[in-house]
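Missing here: one protein chain of the complex. Every other protein chain is in place.
Here the chain labels run A and B in written order, and each chain numbers its own residues starting at 1.
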């Protein structure tokens, strides 16, 4: 267990956020007040430079960094460190006027006009050259500033571009992928269907609605290419800093389960993972607990990209955002518990977008520590101060990590392939929600679980859940077999192993690529239920699992070969046929849930699996989330009570880091209460 | 009664479907298995070549037909006939690269990129030339193949193109239609309104949302032109085969009530009508019976295009499709009853899209006889086998037809004009649904009815229903009068005779063009009801029809001249004014239903009309559909029980062709049971 804090210079956890002083250069009084209030709020880090290009370089070739140096100096003198962003996320007007190729082209093949953010061609050599020059200047100017702790590349990289430059780069990608052999591509994309065979790579365009959108292989390869090209853009920016400031780590901020980029790929070159967290707290249709479990799913996805170190919550908000359907302020106590949830899940930072609200433009109402009101005697400011105090008192958790013995497979390729599949019902595929729901059962039972790509090693896990793994990458089926053979507990579900990496269906029975052997069954049909329809899974008397559970959306009709039937359908023409099976395979066991069971049904199966895998569950009161972070010689237990009522937890012998008091046995958490306990590891 | 089977070479009814062996040329084992299993399933015909261009001609001018010949040969040797399609429905990539004019232009005037299907310019001389060359090659290569029984032109012709070539051809069409006189067009389109007068045909463009969409005459003529041009494309393809293989009949497959082409026009040049049937069986909001009545409407529409011969169900599916909102497999027994429904309605074929599922691309999950699983011991394969057996046992019905003494008028021009009318409510016009609902009353009462264009002869009918005949083509009103005068029973409804063929309103009272005289009334106002509003029609004590019936959506306020009032409104300010009238005219009677009555109300009127027309109704149990096919010396009665319960029918003295047993008097049909009885004609 050899972990260390992300930023040795900064003592403990980071607290701070995006800071845009360039908006207030004509208000030195405000800039002074900012530093005073940051200290009051326990802020020790800010992110500067996000979207600052037009101030850095107001006219091409004319650089202005003096204002930034002055601010970084003053912050540093006041104990506040700087994360410095590159400004490539938005371009000044002069740049688009001088380099029209830099502007993005939509999938309708319409070239955007200047404006917005995230509106650059991902390929454009001209733009990349300008970005490189800017990054070199930043590295030179600030690379050795003592306050600098991290480079932050661009901002929330995303989107896609279908301009001629990107289209040509896509063709190059395809040439490489298919070894320059157009027939290999034709086979992979099954283009004989609808006479879609290509004679040459030059005939291929990005998939567009007014052209070709009906080839799943093309659609999927385009998604992959966009990730590859965006990562290429990212790495091109990183290269400047790798060369000039090899000791400064680098990140870029991710977004909540962002569908358009495979974050598994994007994460690889980074030193630190960071992401922006904006759940819809206060939505009356979702309890705070459920909303937080969904947020935990995101935290854990991020954490799992780099399991050996903490991640960063780069953006969050102490009050409200301005872009939800209904923009509600966080209720009292919500900011505290959600800030601590990030830490509990493995973040070493609580950062905000933004420190101070802009006076104008698109995010003028996005919440901030400081409002237009400008006062520190507000509820929001006091909430931030409190979080600052708590972060200080639990500072020793910095550098510790969460270790899980179970994993849920969650693949971007699979998201894309399921989303694009012309089958089932587009209204009920719900791959992400299904993963989140199963993840929630781990949270509910206090079992730590990672969220990993099917390409990652299964070696350290005792239990793996692979919901709806529709697309099997090469080798994954084989590795699943080895995992079970070696004693692992595995569960797969309906819509598993239908297609290979090219979205070609496996012949000879689903789940394909040899998985029929692992699960001891094959699928003959799949019934897609209308929302008003349901079925049920009745566990057999002889099964170790008991009960009858509602089924919605999907029912596969399976034929067992060597699997044991645990439960059968209660209804419809396939009544009495298997719905849940188990198959002993080597030293482990492979479960198959052929239908979408309600949570209680999946929990019943999981209980059996946890037990067989030797994973300890924890009896948690309703609405309480638990996590453990560990480091050399210490462990930290987090209890977060999202419920409206007092809840009793059992930390055992521990030190409550927030109060500094010793705890023995039980402890009472008030509504929205948080406890961070140092315990023996 | 001189009818004959469609394809004398094939004994009895056709069973088979689309077959795409070109997808499996590298899998000879699969191709062999296909033939073996086709025979097992009782398949005697397949459709080859749909979308095969890129295999026929992978590079311009380089033809490959050897594979197809080999397959047709082997099929023929095994007793399986071939329907051969022309591949014009989708173009290879090289073609679009070399002949950009071939690609379609949307109504937004944006040229499509290569891709999809049905994406060709309807006019393009270059494309037509290439298609002609291809068709000539096909005719030469396969025209004399002993296994060939039918040419299948393209696939599901449809859509529209607004490129410059099509726009210019549209202007030519208008020049011809309006005798080169732009003032005639101005008068017909009433262009003085909003200053829309044209000085020259060259000023006219296809109707587009960002240009001119407010001239109903323009919109309607564009629809007509698109039919004319698509028929022209079809006939250009047909001409090759007419010349080279005059003895091989020709079809093209239609789609379910496809709105964009007037199938009455498209049907004329064809030898055989064929269509693709994909109802939403299993939708929990629609009973199997109601769903099947709607499907019967489509069957009967198709049957009515060529009343002297059977039609073909060219595509259907034994399990599920992949493009419904929720894709449900057919429940046990549903495939059997729906396959037999096609036969009952006058089809001589049960064909599937498709024989074997593709491994990849857009329809990889569209149901087929053979799944990716590749086994024949599946429920679906057994269902197909059973249908194969039944078709064989009822084979003698081949060539017989349905004869009806009643007709419902159903016009494409009228669909277009009502749809485009800026009046009433776009949410409740429901012309098609209204026709289907009234058709359902005939089915429910076992009365055969045709679905015909108002341009067809009324001569053979005793009763005609003309719902919502908003647009009157020239001569139709006169022929309606003659029909009634000669003793016919006629019913029209609200929104009848408002406009002439140019969508100019009739002056002097609706229904126009002299129909006020026929119905003995005129319309003063029309009230459009909100969905939460209703009214009722109360039949008068002295009326032969009795009862009070709910009204929704539309209430015309009419002034009777010489009509007898049968029912009056129960509500609103026009309470007590006529809603249903009858008018004796010559030897017949003309009914007018001024409002949208619920089904029971319309049924009450129909009962009277059936009686007066001498049409025999049949007492059918609930959920049972009945049809009679006849030929020289024989008649065949079909009973289809869609209900969940046993139903007793009364075939009288007959032979049950499926069981081969004699029947006397009553017979019991199990749920989803089917009976085909040979009876004395």
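Just so it is clear, a contact is a pair of C-beta atoms (placed from the backbone, for glycine too) under 8 Å apart; a residue touches a chain by one contact, two chains touch by 3 or more.
Just so it is clear, the structure is predicted and the values come from calculations on it, not from any experiment.
Checked against the full complex, the one of A:36, A:69, A:129 or A:379 touching the unshown chain is A:379.
Remark: the omitted chain is touched by one listed residue; of A:54, A:393 or A:534 this is A:54. Only one of A:175, A:244, A:328 or A:618 touches the absent chain when the whole complex is considered: A:328. Of the candidate positions B:30, B:208 or B:658, contact with the hidden chain is made by B:208. By the touch definition given at the top, chain B reaches the unshown chain through residues 109, 188-199, 203, 205, 208, 210-217, 421-428, 502-510, 522-530, 532-533, 557, 573.
In the full complex, the hidden chain is touched by chain A at residues 20, 22-23, 51-55, 58-59, 87, 90-94, 97, 106, 110, 112-117, 283-285, 319-320, 322-323, 325-329, 331-332, 357-365, 371-374, 378-380.
Assume only the chains that are shown with their structure count from here on.
One finds 50 Å separating the Cα centroids of chain A and chain B.
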